[in-house]
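Let me begin by presenting the structure, written as structure tokens, before commenting on it.
Every protein chain except one is present and positioned as in the full complex.
== subunit A ==
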């Protein structure tokens, strides 16, 4: 029969599948053969047979049970196959019923029919899996899908999403031969998915590090805004300048630190005032350093604040030099050793050190005839140290207090010319040796600039005539603000003779009031030679006569300042060319201290210094060159005075010569003694007779 022929062919074709089928089916050998042939025939016939659905499903179950581990698609394929097989099986049964083999066919039919229940029975025995627990096709699909969608712990992505994205990208871009570059596409998509904000990526950390300095700076500046205004309002007597309006004045003159920065400086100053309890303050200016800059504030302190960490104070104590008891600062003794300009005095001091070191001199030490100058005392709270200065390196940064000016240091600061670096603790290395920190040098320069360039219109300050007579005052005469001051017109302000100094002049010795360096305690009080009067001589009890130093009186007009070679010391001009005089600010600039400006408009005026803190010594070719102090002369050798031959040089006798000489001497002695003995004997003999 043709039907039979076909199955045979199929049988051959499906030979490969047969062993698979055999594995799946666990019936007896007989059944296996039958089933396998049945299966193959069923393959041909794709039509599903509804009659044997149960049997089909049972076989499917069989297959499923064994195929649990296969993929969905594979399962489906096998299901189809088995379904196909089932149909063929049925037909096989029907056809085989008509086969020649009677018994076997009958047996086949029967055994087939019996097989099924047997198979089922066998299945039940071997697998013991009830049909309900095994997942259906769709459910199995879900399981697989969920597994694929499980996120990887490392990268927070999963296979399912990734694959779907790849497919999407292929579809979107219509890439040809996508399968060839599949791996590349996969990598690309992975790269694009990199999210910097995920907790385990490195990008976030890096970004923070880069912006941190800017962030820090911004945070510091924000702190300035968190100012409790409650305390500030309470204090009435505090004078704080209105920096914002002053800064617009300065802008007219071409000087500016930037509006925002000026505002922040203002806030910072307010904070400082509240923190330290200052009576009044003024923004002094900005000095540029090579690495960092200084913002400087001049303040008037209410009470002594010893808790402050002061910069520039010498802490080292030199125990050997404790002779000068009346000096306030014992540390200055140490400086004496190095700072004295007189070379002789230097040597004498060294002798003194030796004296104190040697407990019992074996030989008399020559007395020191030259009296060395005592260390000058600092002016406390008056004169040069009337104000306290605070500096900070950047706006919003911490304020550092500068120590008071030490007169010797100020003398030295006039001789050196060094750039500031911005580091208060740096030691200044220079010749003549400054031997101090940058904080001290800065303070000296600030003092010099203040004394030279702080000016005010005439009549703003007047002498305070209440505090006794001018003779008794030690320091410069006090001045107070003139309450009846009438603002000068701008035209008058242009004339520099209408401006006066209101900070006392610094004498060459580094103080504003004269102090005799050789004087003793009593004489200190006799020092009435203030800077106000013309020089009188003061008699010292001992030591050299030293002329007291004098300087221009307070409140002298700046037009009388010494000229800077051929250009005037002060230059004033209108800031604008076109504005009407009543609105036109006047800028008065110093040529000696480039960067010092005072700007005034009707009744408002203010001084500021913005520069590098160096003086301009003159306008000639030579004055541009800083000529350092020449080094001290080298000591000469002892000059031999050949005529008098006080000390002559001789060659030491050698040992032989010495012994020969000694022998000679010994012989001569012996001879003498013999002669003497001879004479003595004669004398004795004579006496005896």
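Note that in this section a contact is a pair of C-beta atoms (placed from the backbone, for glycine too) under 8 Å apart; a residue touches a chain by one contact, two chains touch by 3 or more; residues count from 1.
Heads up, the rule we're going with is that contacts and distances are computed from a predicted model.
Visitor: The hidden chain: which UniProt name fits, "Septin 9a", "Calcium and integrin binding family member 3", "snRNA-activating protein complex subunit 3" or "Radial spoke head protein 9 homolog"?
Guide: Per the UniProt record, the undisplayed chain of the complex is "Radial spoke head protein 9 homolog".
Visitor: For the chain that's not shown, point to the residue among A:171, A:244, A:365 or A:567 touching it.
Guide: A:567
Visitor: Out of A:162, A:279 or A:418, which residue would touch the omitted chain in the full complex?
Guide: Hidden-chain contact among the options goes to A:418.
Visitor: Taking the entire complex into account, which one of A:150, A:193 or A:626 touches the absent chain?
Guide: Selected residue, touching the omitted chain: A:626.
Visitor: Residue-wise, where is subunit A in contact with the chain that is not depicted?
Guide: Per the touch rule, subunit A residues meeting the hidden chain are 210, 213-218, 251-259, 261, 286, 288-293, 417-419, 565-568, 571, 573, 575-579, 591, 594, 610-612, 614, 619-621, 623-626, 628.
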